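For this view, one protein chain was removed and the others were kept in their places.
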Amino acid sequence: MTDERRQIQISVIGSSEPAAEFLPLAREVGRVVAARGAVLICGGLGGMMEAASRGAKENSGVTVGILPDYNATSANPYIDIVIPTGLGHARNVLVVASGDIIVALMGSHGTRAEIAIALKLGKPVIGVGAWDSIPGVKYVRSIEELQKELVPYF
Amino acid sequence: MTDERRQIQISVIGSSEPAAEFLPLAREVGRVVAARGAVLICGGLGGMMEAASRGAKENSGVTVGILPDYNATSANPYIDIVIPTGLGHARNVLVVASGDIIVALMGSHGTRAEIAIALKLGKPVIGVGAWDSIPGVKYVRSIEELQKELVPYF
Amino acid sequence: MTDERRQIQISVIGSSEPAAEFLPLAREVGRVVAARGAVLICGGLGGMMEAASRGAKENSGVTVGILPDYNATSANPYIDIVIPTGLGHARNVLVVASGDIIVALMGSHGTRAEIAIALKLGKPVIGVGAWDSIPGVKYVRSIEELQKELVPYF
Partner (left out) sequence: MTDERRQIQISVIGSSEPAAEFLPLAREVGRVVAARGAVLICGGLGGMMEAASRGAKENSGVTVGILPDYNATSANPYIDIVIPTGLGHARNVLVVASGDIIVALMGSHGTRAEIAIALKLGKPVIGVGAWDSIPGVKYVRSIEELQKELVPYF
C-alpha cells in the first residue's frame, strides 16, 4: 500500500468529544506524525481530530480532513486540505482507507467502526492508551512506545 | 424511525464465512424475522446472510440484499430485491441504516463495524449467541429469547 | 445483470420539484412498471419519485426508496422498502445501480447525473418526453411507446 513516491499517510482517529485530559496526548501524536514526515489524515472535525491536527501543524506537517458533510467550513482550523464527502458515517471508511497506518486514540462507536474497517482492510492499527482491547490492535502506553512502533514503517 | 405505513425492517448481520455449525441459527433468525412480518435486510452475500435469507423465504418473507459491488448476480439465491451499491465496505453503513432493528449473528471485523455504526445511529442491536460482548448490544442466548426481545417493537 | 430468480427492477428518476403538469406522466410510468411485474426503484422523495411510486402502488407493485439521508420518515407515502443511506448525492449512484432498466422523467442536475452514471454502468436508459437529448438515451414520446420499448426486457 505504501509507495516510495509519496509520503506515508497516517490516519489518526478518535472521539470528537473527548474529556479535555485526553487532548494533550492527541496533540503529541500529531507532532510525532509530522516529525516523521508523514501526512496526517483525520476526520477533520473537533476533539481528538483537532488536537492531532494542531500538533501536526506545530511540526510543519500536512493535514487532511475527510468531513462527513459538504461544508468545508466545518473543518477544524488546523486542516490544510479538506475533503467534504457528504457521506455521513460512510466517510469513516475513507479515513482509514486513506492511511498506510492507523493510530487510534480514545473514542467511541465511530472510532470502533473505523478500527474494525481498518482491520478488515488489513491495515496496521496502533492503539495509544489503554482505553480498549480490540483483538488485532497493537496497543502502546506512551508516545515513546508509539515512536518505536512506527519505526519499521519508515 | 419505524413508520406505521411500512413493514418493520430488520437487518441481520454476520460473517460471510462462518463455521457451518452456526448456519442453522442464522436460518432460524430469518424465519423469525419473516414470521413477524418484517422485511429482512442483509448484505446479500453468503454465509450468515444467505442462511438468514433462506430462512426468511421459508416463511414467505421479503428479503433485501445490499451488495458491496455492482454485480447483482453476486447476491445469494434467497434475495428478492438487490441493491448493488459498488461502495465496498461503505455499504455496511447502509445495511444497518436500513434496519429499524439490528440482529447481530457471529461475525468478524465487518460485523463489528456494523454494530458500532448501528450504535452510533442509535439503533437497537440484539446479539444472538455469546460470540462477543460489546457494550450497548443486548445479547440473547436462544431463538426464544430473540422472539421475546422483538415483541416490543411490533 | 438481470436474473431469472428475481423480478426485474426498474429505476424511475426525475425531479423532486417538477411542474405539476408533469406528475400524471410519472404516475402512469409507475403504473406501467407495476403492471409488468417489475419492482420500482427510486430516490424515495417527492415530485416525480412520489408520483411514480403512487402509480406503482395503484397497480399493486413493490416500491423501494433509496434516500439521501438517514431519516426513513423522509420517504414518500408510497414507498414499501426504504434504504436510508446518509450518502447525500452519492445515493444517486445507487438508484441507477439498482435498476436493470432506467426510466428517466424530466429532471435537472440530479437526474442528469443519474443518467450519466447509468450510461457509464452500461444500463439501458429510456427517456420519457422530450425534455433533453442526451446521447445514449432512448427517448420515447408516450406511455404506449414506453410499453413497447420495455417488451424485450421481459
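By letter and in written order, the chains are A, B and C; residue numbering begins at 1 in each of them.
The criterion applied here is as follows: a contact is a pair of C-beta atoms (placed from the backbone, for glycine too) under 8 Å apart; a residue touches a chain by one contact, two chains touch by 3 or more.
Note that the structure is a prediction, hence the values are computed from the model and not measured.
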item: Residue, one of A:93, A:115, A:128 or A:146, that touches the chain absent here; value: A:93
item: Which residue of A:13, A:79 or A:103 touches the chain not shown here; value: A:79
item: Interface with the unshown chain - residue positions in chain C; value: 87-90, 92-94, 97, 108-110, 112-113, 116-117, 119-121, 136
item: Residues belonging to chain B that touch the chain removed from view; value: 69-70, 85-90
item: Positions on chain A where the hidden chain makes contact; value: 1-3, 5-7, 9, 39, 62, 64, 66, 70-73, 75, 77, 79-87, 93-94, 97-98, 100, 121
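Note that in this section only the chains that are shown with their structure count from here on.
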item: Fraction-based call for chain C against chain B, same above half, different below; value: same
item: Centroid distance [mean C-alpha coordinates] between chain C and chain A, Å; value: 40
item: Centroid spacing, where centroids are CA-atom means, of chain B and chain C in whole angstrom; value: 27
item: Residues of chain B engaged with two or more neighbouring chains; value: 87, 93-94, 97, 121
